[in-house]
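Complex shown without one protein chain; remaining protein chains in place.
Order as written gives the chain letters A and B; numbering starts at 1 within each chain.
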Amino acid sequence: MIVELGSFALILSLVLSVLGAVMATWGRIQRRPVIAGAASAAMLASALAIVVAFAALVFAYVTSDFSVANVAANSHTDKPMFYKIAGAWGNHEGSLLLWCLVLTAFGAVLGLSRGLPFGLKTSAVAVQAVLSTMFLSFAAFTSNPFNRLLEAPVQGRSLNPLLQDPALAIHPPLLYMGYVGFSVCFSLAVAALIEKRVDPAWGRWVRPWALASWALLTVGIGLGSFWAYYELGWGGWWFWDPVENASFLPWLAGAALLHSAIVTERRGALAGWTVFLSILAFTFSMLGAFLVRSGVLTSVHAFAVDPERGMMLLAILGIASGAAFVLFALRAPAIRSMATFAPVSREGMLVLNNLFLTTAAVTVLLGTLYPLLLEATTGATISVGPPYFNAVFAPLMAVACVILPAGPFLAWKRGDLKGALQRLRFAALLAVAGAGLAFVLFDPKKALAAAGIGLGLWLILGAIFEVAERTRAMRAPLAETLRRGRNLPLGAWGMALAHAGLGVFILGAVVETGFKVEAARALPLKGEVAAGPWKVRLDEVNIVEGPNYLAEQGKLTVARADGRGREKTVTAERRFFPAGGQTTTEVGLDFRGLDDVYVVMGERGQTEAGEQSWVVRLYWNPWARLIFLGPLMMALGGLVSLLDRRLRVGAGPGARRRKEVGA
Amino acid sequence: MRRMLTLGLLAALVATTALAEPAVGPDRPLADAAQEARARELFTDIRCVVCQHEAIADSPAAIAADMRALVREQIAEGQSDEAIRRDLVRRYGDYVLFTPPFRWGTLVLWLGPFLLAIGAGTALFMRARRRKPEEAALDEREEAELDAWIKADDESGQA
Partner (left out) sequence: MTIFWILTAALTALAALLVLTGARRGAGHISGMSETETDRLSGARELAELDRMKARGLLDEAGWKSARAEAGRRILAARRAEGALSVGARDGLWVLVGVGATAAVALALYFGIGRPGMLDQPYQKRVAEWAAKPEALEPAQVAAVMNAVVREKPDDVMALSMLGAARFEAGDAVGAASAFRRALAIAPDNAQNWARLGESLVRTSEGRIGADAEAAFREAVKRDANQLGARYFLGEAALARGDVAEGERMWGPILRVLEPNDPRRPELEQLLAEARAKGDKS
């Protein structure tokens, strides 16, 4: 009964979003607030209905109701409860339902917003309702999670152990909130084109949505990367896998968008760029959804879905994005802004930023789709992997990062480049010194890695120096610095944190990739293997039984090769899941400050002496912590920025007369 | 008794993992450290042909181990990196290398982004050159009008 209620709720949600689309369009054309109000409420009702539907699906998973085809295909009674619930969104139909939930929910929030001009709001609600309708139709008619089986099987079919992991369980919801958050930017952009008006007021609405979506996406991608690192057992955290790239594209576009929106909000400039990037970001989100589900790309991430449904997604993408870009092409001249700025200015730097990020996105797009395109046109099969991206993407981003710290030092409209560089000279000196030091100290000597370290330091120091500049640290008494610091808008702190976070990430990525050491040996009990400054000894191996697996569990002692410091015991497992016949590894991680000592248990065998041995792989990943700390800092910076000023502005009906006073 | 059961479990673990995948001997690294380093570098560029977008450096598949052994062998024989790559392409096709070839067909792939960056950068630069004259400050009339409109009372509201 609950399941069928969910099924009905899904359909109700679809029809309500159709109602919303129709009423919003009519309300906008004829300027009828009653109809428009009904449309916004319809979006809210649609969202609530989907919540009911999703709750019903989760209920089916919790009770292991195998009469629901989706549950029978993707669950098992032996799964721990947390993973039964997470299983609801770990498959195509369930995750699509989650996508629709976030889409309608954000549409509802848009509908409830106050302070937007009538025309803009109603148009935006209409666009969002059309998007909801398309995706809900796709869900209800082709990928309905509530399809029932008349003959319910006795047991579910899936117990995929890889999915039974906390990080992987919460990674999709975060990712989807990011992807779908850009849909609101998309709707606002299309609405602005319809209204033929892009001004700072519009920018003020787009920026928070872009920032929030981007921050959520950062955490989602970071979490996925961290999961790959500690779960897959090979020490990698980014593989330029097509599905990873599909999530990276909206991130890049979103990063460009949020910066472009800042310019539009402050000065009304870059109107065309911001609108274009809004459309692009959500296009990339939809493209990502398509790529993962269509079977077009080979990847460990891809959902197994038939190509027909993939084609339907492609059609939705084509219609929505196609229409938006056509409208953009037609209306671009009408929205051109009057605002001017010198090439060397904060706006100018942000234009460069847009350029670099967009080019980077094009690079990733090319690299991901080129094999497909080439195969489709000439039949030749090629692979595009990390070497390509390292050769093309890395230099582009490196140049962008070199330029980045100068941006915040330039004034709006016309900036003083010499002055900015003057104020940054110490930061530059320190960065170069750091690079030199790294080159000398680290072994083996790698010039490129040292340069990368210098780049990371440059970004971090640039952020610190900028805050120091604004608070007149070192030049004014401490009390004044503290006072200035307290009065510094949160947006400035957020910016510094985010830019520093990027630097931290680059430091971690460069050092870990450049200096990591790996060693593998078949060890008998009490055998040792060493990598870098660490060595590991296999103490014992036990058989452990888990709720749905059997594991060979090794207890190993990690110690420094030169004997200093403390020894620590780690546990590494190789788990075997009988129901599906799969084996997974649980990596033994020893967190040593910034570094990770990473131990993996491998296959059993025999030494020449006839003893039982196990292959033990030891990785030393220096500064690995920074790889994941960086994105966290970036997301935090985004959050801090979001908290700025939005709360200061009062724009209710009673606040007409209130005039904003500066500083 | 317990030992019997433990052995039984162990054996089951081995038996069933043996079913999942043919047993693979652990990798035998090359004796020469420099050669082994070369091998490791190559491994990251070679695609495991049965996996989903994984390099043989990362893949647990049996054929990946075979390919690793093959590459090590060829390095030990004294072949250059280039020769090894060419040999692999001869066996498996362009598909086996993660670095796409540099041909007419892949020109767009390799040069596209740089050309885009340079082209767009140039276009922006040209546009920046043609700078509009600086907007003159608002004169008194405009200031008054603006002020009136912003602070408008209900009567003077409609423009």
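Basically, a residue touches a chain if its C-beta (ideal position, glycine included) is under 8 Å from a C-beta of that chain, and two chains touch if they have at least 3 such contacts.
Everything numeric here is computed off the predicted structure, so don't read it as measured data.
Although one chain is not drawn, the whole complex shows that of A:82, A:118, A:426 or A:591 it is A:118 that touches it.
Between the chain not shown and the residues A:54, A:89, A:146 or A:328, the one that touches is A:146.
Looking at chain A, the residues touching the absent chain are 1-5, 7-9, 11-12, 14-16, 18-19, 22-23, 27, 30-42, 44-45, 48-49, 52, 60, 63-67, 77, 111, 114-119, 140-141, 144, 146, 148, 152, 154-155, 197, 199-201, 204, 266-268, 337-340, 346, 411-414, 578-579, 649, 651-653, 655-656, 659-663. Panel shows chain B; residues 1-2, 4-5, 7-12, 15-16, 19, 134-138, 142-143, 145-146, 149-150, 152, 157-159 of it touch the chain omitted from the view.
To be clear about the criterion, only the chains that are shown with their structure count from here on.
A straight line joining the Cα centres of chain A and chain B is 16 Å long. Interface residues of chain A facing chain B in the complex, by the touch rule stated above, are 232, 234, 236, 239, 241-242, 298-300, 302, 338, 340, 342-343, 348, 351-352, 355-356, 358-360, 362-363, 366-367, 370-371, 374, 378, 380-388, 391-393, 396, 518, 520-522, 543, 545, 550, 552, 576, 578, 581-583, 602-605, 615, 659. For chain B in complex with chain A, the residues that touch the partner chain are 6, 9-10, 12-14, 16-17, 19-20, 23-27, 29, 40, 44-45, 47, 52-55, 57-58, 93-101, 105-106, 108-110, 112-114, 116-117, 120-121, 124-125, 128, 131-132, 134-135, 150-151.
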